[in-house]
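Would you mind keeping the following structure in view while I ask a few things?
The complex appears here minus one protein chain, its other protein chains still in place.
Let's turn to chain A:
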Amino acid sequence: MQAEASADLTKKQGLLDSLGFPEPSLIITQGLKKTDYQDLRFPGSKQELKEAIEKSTTLYVGNLSFYTTEEQIYELFSLSGEIKRIIMGLDRYKRTPCGFCFVEFYTQKDAHDCLKYISGTKLDDRIIRCDWDAGFIEGRQFGRGKSGGQVRDEHRQDYDPGRGGYGSRSIDNLMTRYKKRSSEVQ
């Protein structure tokens, strides 16, 4: 890790530039730091979003179970480095965890290592997905779906017991809710 910093240093000093040589083009060992996700509610321009992601040490972690605890997330992600804080994603109305979280590290390398080694492996028997995040702002911990959870859980048609059963606006869920309500009315 220290070698990395010194390498950056000599790059800055332009040793190669001054001699007229190019940088070796590294394909599989240079980190690609970009994400396809564009947060539409980011308070700033696309350029600012890009810059925020360049500097960020925060990760978005998705496809968690609603019942995954912070301690489990802490235990898994601290294998990659020291965690600064974990912010659980909450349902906007119920204020219970709704299956995502933000994990913030102290260094970018630790966050990048999570993407390399943890994203795509299992936590709590579910394959989780990690992605760069532009940085936590108060208010981002709430789900943006109409029923309070994540948008992906709105129209999900399959039954996922770890994520509240059927999607909140799917036919099966609406049917169950209607039947329950109408039986209560009677």
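What we mean here is this: a contact is a pair of C-beta atoms (placed from the backbone, for glycine too) under 8 Å apart; a residue touches a chain by one contact, two chains touch by 3 or more; residues count from 1.
Here is the rule we go by: contacts and distances are computed from a predicted model.
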Report the protein name recorded by UniProt for the chain absent from the figure; options are "Septin", "Nuclear cap-binding protein subunit 1", "AP complex subunit sigma" or "COMD4 protein".
-> "Nuclear cap-binding protein subunit 1"
Pick out which of A:38, A:69, A:157 or A:176 touches the chain that's been left out of the picture.
-> A:69
Chain not shown: contacting residue from A:35, A:108 or A:170 = A:35
Residues on chain A that touch the omitted chain in the whole complex?
-> 2-3, 5-7, 9-10, 12-16, 19, 21-32, 34-37, 69-72, 74-76, 79-82, 85-88, 113, 115-118, 120-125, 131
